[in-house]
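For this view, one protein chain was removed and the others were kept in their places.
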Amino acid sequence: MRQPGCFFKRHWQGAAGAAIGVFFLIATPLSFINGAVLQKTLEAVLHLRIDPSYSGGEVMAVFRDRARDDVGAGTLEYPLADEFQNGHALDLIKYTVHEPVVDSRNGGFANADRGSYWQVDVLMADRGPACVHLYIDTGGGALGSTQSATSRSELVRFDPAHPWDLFVEIDFKDARAFVENVSKTIHRPLTVFSFSERRGLAVRLPLDIPEVQRVLDGRSTWHYVLVGAYDDYAPGHFMKTQANASLHAGGGSVSSLEPRVYDCLVPRGVNKAKMLSSYDDSSGRLATVEPVEARKGVAPAASDEKRIAALEASAAADAHAANAALLRDIQNKTGLQRAVALFQAGRDAEARAAFTAILATAPEDPRALAYQGALTAKEGGATKNLGAAIRFVNEGFALMDRAVALDQKAGTPFADPLVARGMVAISVPETVFNKSAQGAEDFGAAAAWFEGAGPDFAETCAEMFVDQGIAFERASEAEAAEISFIKAASLDPKKASTILQLVKRGYEE
Amino acid sequence: MNGQLEHSMENRQTILDPALRLLGLAEPLASDKDRASLPVALVVTAFAGYWTLFFVMGLSKVSLGALLVSVWFIGLFYLIIRSGKPAVYRRVFFVSIALFFFPSFIANLVAARGSMALSAQDIFANETPYCHIVSTMTVLPWALTRTVIFPGRLTGSYASIYSMLAIWLVASLTLGRGWCAWVCFYGGWDDLFSRARKRALISLEGKEASVRRFSYAMLAFVALASLASLSAVYCVWLCPFKLVTEYPAITGFTGYLATMIFILAFFGLVVVMPALTRKRFQCAAYCPFGALQGLIDGISPFRIRIDTAACIGCGACARVCPVLAIDKALIEAKKAVPHLNCVKCGECVAACPRGAIRLAFRIASAPLVAPAAAITAKADKAPSTSARERRMGAMLAEIVQPRILFATTAFVFGMVISSSFAVRSVGMVIVAVAGLFTGGR
Partner (left out) sequence: MPIEALLLGLSTGTYCVMSCAPYALPLLVAEGSGLRRNAVLVGVFLTGRLVGYLAVGAVLGAVGAYALRYVPPRAEIALAAIGYMVAGAFLILQGISYTGRAHRLCAAVKAGAAGRNAGVLGLASGFSLCPPFVAAAGRVFALSSGSTAGTVGGGLLGLLYFACFFVGTSVFFLPLFGLPFAKRGVEGLRRVARVTMIMLGLYFFFALGIFRLVA
């Protein structure tokens, strides 16, 4: 008679060891297959970040500028040269001021900054020959200047309350930069790094320049950030502007005193067009530009919190009203419209039955498949059984994948399959399903669909960009998320729920 | 006398005999150790072969390179399990991993950034590949500040920090310091050069403890220096493998000095010293990651065990141990386990004339009684057990032997890590050779 139990009792250590060994034997290849899940889990637990001194030091202040506002005082046009036709190369998106770094970790490189520097980053909407002039007031007081450093190349003057002490020119064409102090006793090339596929340049101002060294005491500094078109031969490399654009001049200028500035940072509450139009032809007075303040540890303004609360209430009211309207209209709807309305109203059981009926007669209807898939995945969220939940979600995705494929095969007549799949992707746990990247793609495609559908769909397009940004955030792609949110903000959304997401992240006022 | 007889009998064997032994059509040699039975060898090879094909062919494009790599890996694994010389073929596998790694890694760098050299732009963009050795420098600063003092990419599949941490976690749980004999794509270099000479010119006998202690001192130094300077000191100054990976661009005197140190370290520690001592000198004395893995080896389920009752103190194991984990002092002290820095390469197992050394489960401190014997013994007394059931039972009992489980797990791990590198490197060689014949057309 076999007595396996007796054997294992006496050799339990060997048996346990064997069991562990077999476990690792099988788990090893599986851990590589599911490596992404393991990585995401580690990410969720460890929350690592890279020591910021490698990439410029801790961030002190971030300034975002609206997208698609690269028209100067309102009418400026890009030069006609080919290099300016690649999108919006003169559109400033973001300006970042870092805290100064002393004796950085990669100071072993013989860079111009010698390892002790103050870094600022400029991000444009697209690659191209932008010329950025930074004027920085570091607290030199009366020793500063309110005049241009480059023979009035920008056609602006500076706020007398904040005369500048440092001038930095950043040339996006060749990725070079130099710094000059107000007394012109120092003129030095700067260490420059590119990022975001050369849409952005980071410049490091050496701390051994006295005007720069002042920032070590943590004081506020004031920054003028002016964007012009790069011209090798123009003073300050700021291309001139005139009435009509040409190969070597920007167009749309209505006055010889109109600033040659396509885009710039403005402080909160200041209207950029108004600021750049404040020149006076009769007296010859140039437009006065105002700086933004870079200050450490700025707490969100009280109005932001109030605004967020107001937006949340508004979004909830909107959702309630929309739901009520749906429920009122359901009686008048039939077929797919009724099923979709039931889905949107949250009446899942009825919606499921309706979609099942539709699919019985039209099994390849992409919209019905997509919503049915979303409902199936939703069931996974409702169940407490983990195995069942995963199964439901996977089944849901299978249906939605089929829906998207069918829709694409038919030339994408509908955006619903993309939106449905995207919404589910950002609702399910990322560490388990790892769907956020796909969701971001879906929302991107949906946004393009709505953009092509006409200006009436601008609001929905903005929603898609916001959802895309959320998906990118979940996929740990911060830079891509940022671009999505900026695109959304530039469409001027009106819906409270959309604005809420942007305000929470500082993309809207 | 018996030894002479065996030796003369071996000399009379034909060239086909090794192949015949592999196929089970000839008797194993007395010197063949740890030779799995043919059915077991086929079963575990099928398992390892499945995963090899999955990772080499399935995740890469199916190509001639992928096919050759698959055949190479599967063939080597079969030899490890079945040849009776597992340590020899383990070494071939391990060295091939190192030789596959560097052409592909360098080619990737050149494709991504135009050069092997690491520039300030790459550091700014946090695009420095994170290798496993960096973990010795980043763990303590992370524990204290949650930041990683290395300009690497956090996510993504290629040498990103999270991916390497995941690999490290799994490797530590499964292999412990076995990483250093089965997976590390650097260790194959000094394993290769440690076999360059038949005899050692420099003997490390009597100095084993000093060498081991120095490796722990290296670990402590690298960890503390990295803490003090908040930079990856080993990478910036001491890594001997920069010549086969990447190096910082030389832009000043300190960079130049560091490069000289890298070159000297490679030739001195990886080529010359292993050749002169016939030991894996770099891995035994210098590598901080190996030292760390030795310290945390306790969490892996496998370890080498010495049956002190069977040991006759001949010292053969100490002579062959490539990392000085066994020495005369340990044998004389009748210790049942090697020192912490044992890499589980199996050289001692092969060398021991009495079979007193075996790979074992960590928790099985009981005498090394093979359960196969127990099961079959019991089964023989049970009239209801069929011959087929007995054979299946014996096969199962053999598969769950620690040496089989460990070798299979370690092989799969090493194969997966090196699969994409291997395919790419072999692909590059094929393209180069084809170019010779076609004149580049």
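Read from first to last, the chains carry the letters A and B; within each, the first residue is number 1.
The criterion applied here is as follows: a contact is a pair of C-beta atoms (placed from the backbone, for glycine too) under 8 Å apart; a residue touches a chain by one contact, two chains touch by 3 or more.
Small disclaimer: the values here were computed from a predicted structure and weren't measured.
Of the listed residues B:Ile202, B:Leu224 or B:Ala310, the one in contact with the hidden chain in the full complex is B:Leu224. In the complete complex, the residue from A:His98, A:Arg214 or A:Lys487 that touches the missing chain is A:Arg214.
Mapped onto subunit A, the interface with the missing chain covers residues 102-103, 107-108, 110, 114-116, 207-208, 210, 213-214, 216-219. Touching the omitted chain from subunit B are residues 140-141, 144-145, 213-214, 216-218, 220-221, 224-225, 227-230, 233, 237, 252-254, 257.
What we mean here is this: only the chains that are shown with their structure count from here on.
Centre-to-centre separation between subunit A and subunit B, using Cα means, comes to 44 Å.
Residues of subunit A that touch subunit B in their complex: 1-3, 7, 11, 13-18, 20-22, 24-25, 27-29, 31-32, 35-36, 38-39, 42-43, 46-56, 105-106, 108-111, 191, 193-195, 202, 476. Looking at the complex, you find that subunit B touches subunit A at residues 47, 51, 54-55, 120-121, 123-126, 141-142, 146-152, 154-155, 157, 160-163, 165-166, 169-170, 173-174, 229-231, 236, 248-249, 251-252, 254-255, 258, 301-302, 360-366, 369, 371, 374-375, 378-379, 382, 384-385, 400, 402, 405-406, 408-409, 412-413, 416.
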